[in-house]
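Complex shown without one protein chain; remaining protein chains in place.
Chains: A and B, in written order; residue numbering restarts at 1 for each.
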Amino acid sequence: MASVKRRVAVIGAGITLFRRRMRETGRELSFYAAKMALETAGITIRDVDAVVCGSAPDAFDGVHMKGEYLLDGMGGHNKPYVRVYVGGGTGVFTPIAAWWHVASGHFDIVLAIAEEKMSSCHPHPQKAFTTIFDPIYTRPLGPNLVWIFALEMQRYMSVHGVKKEQIALISVKNKRNALDHPCAQLPAKITVQDVLNSEVMVWPVQKLDISPPSDGAAAVVLAAEHVAKRLTDDPVWIEGVGWCLDSTYWTNRDLYYPKYVEYAARMAYKMAGIKNPPKEIDVAEPYDPFDYKEAHHAEGLMLARKGEYLKGIKDEDDIFARYGRDGDLPICPSGGLLGVGNPIAAAGLMKVCEIFWQLRGEAGKRQVKNDPRTGVAQAWGDLMQVGTVIVMRA
Amino acid sequence: MSLERPRLPHEIRHWFGDMECDYVYTLGIAGEKFYAGLKEGRIIGSKCPSCGAIWVPPSLYCPECFEETSEWVEVPDEGTVYTFTVAYVGPDGEPLEEPEVYALIVLDGANGGLLHKLGEVRPEEAYIGMRVKAVWAPEGERKGAITDIKYFRPVE
Partner (left out) sequence: MSVKIREYRGTPYSRKDLEEGRVPAFRDKPRARYAWACGPAMGRFLAELKEGRIIGRRCRRCGRVLVPPRMFCEWCFRPTDEWVYVRDTGTVLTFSASYLGPAAERLKEPIIIAVIQLDGASPGIGILHKLGEVKQEEVHVGMRVKAVWKPPEEREGAITDILYFKPIREGQGGGE
């Protein structure tokens, strides 16, 4: 990252409710989130030089060329506008793309916005998910998307000797954290037993191990240093960005560890000058579409050694002491995808919004207690192959 | 071990399949107003508080100002042909018995326009700037769909 030309700050964020089904069109949801981000940044659409759209497969909204379809609701009308896409990693990749728009010196203010309306795919978006599989090698076997998570979770548990009871604690923590998130879809006070007694979907994955499909949108406003300093006293700087993709041949690599997440994290940490991630990072939002994924990704982010994220954690007290809002290293204080919901791209961007609010001290009831200065958000996607990472500092 | 390519009974060149999904598209906040209006025989637009434009079909926000539109307003069901085309084939490429005229119609006082069919007019009679008025389906037959307007016909 030798020649990043300019520092870039986040100066505003917006988000809609996350819900299983919403009456609003995708454009209307986008408008709500974009408008809120602009208002909190204290600017109007006229101040925005360019817009970056993030949205996962067209098959969810059921509109081909979804980027173009969403354009006017995203404020992209007659502006430089682009949709970026790296599957489930899109939500964090969208502000990364907006970052290079500004860091390059080409634009001063850029709106990054992500939307998903998964309810259009009826009765369940699972049908659209199956089209991500190779049509010749894999689809004839009749797969559904949960298969790959179940296989990965099993491999992770088997290689490290991690127990399902431990993994379930992540769901307990995140759903409880979400009780304090005003947009949350599935906040709940549940126990490990509730998770273990929930419907078996694809063993070892049970119903309460999984985040729900959702409708929703989220947005952030990015500005170049000279503009950010004029507009706010509390800019949150984007200090590191990283992304990395492995091939779609997911059966050809060992699923116990997401190496591509580690590579993405190394890129972002190097840029941010972070040498000892667990010591230097105060709050983290790793991607948690499934509970074990938080552990998997926290390890990829090098916040814990391989297989050790849940080491020594036996009950609720242990996990909150380690990763709660007043714990050693607060993880997913938002409530994560498990609690807040999972409108794919919007969920990733929700994590970036959360780090923004946490670093500004504006997270209200969700505020972590360690006076955070440095935070990291990460998303993941596709066939066990995408890692996107962003490091932010107050 | 590695082998030379053996003789195979056939080459497998293609794999056939389809991608089929069921969709439910909600009309959205603005769309619900519009289609409910059609059922009542009214065309509803939305007014921007900033520039005053009236958008038809209505939008929750003004695409120019990015302001939330504050008012739902009825617009006349009369307007002007902005551009038109004559279709000789149907949606699946099948030849039509009678050619059909489709026009983009800007309703009086509105921004934007409706794509709709022209009726009671021969293709060679249509022209840009032509004044047209909606012909509605009978009240009991309207379903809250764009086809609640059967077509637009010329007015003198």
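FYI, a residue touches a chain if its C-beta (ideal position, glycine included) is under 8 Å from a C-beta of that chain, and two chains touch if they have at least 3 such contacts.
These numbers come from a predicted model, not from an experiment.
If you put the hidden chain back, the residue from A:9, A:29 or A:345 that touches it is A:29. Of A:72, A:152, A:239 or A:294, it is A:152 that touches the chain left out of the display. Where chain A meets the chain that is not shown, the touching residues are 12-24, 29, 32, 36, 40, 62, 122-124, 126-127, 130, 135-138, 140-144, 146-147, 150-152, 154-155, 158, 182-183, 199-205, 215-216, 247, 249, 251-255, 353, 357, 360, 362-364, 366.
Although one chain is not shown, part of chain B still touches it, namely residues 1-3, 5, 8-27, 29, 32, 35-36, 144.
Basically, only the chains that are shown with their structure count from here on.
Between the Cα centres of chain A and chain B there is a gap of 36 Å.
Put simply, chain B touches chain A in their complex at residues 15, 17, 19-32, 59-61, 63-66, 68.
Residues 21-25, 27-28, 31, 34-35, 38, 44-45, 59, 62, 72-73, 75, 77, 119-123, 127-128, 131, 135-136, 139 of chain A touch chain B in their complex.
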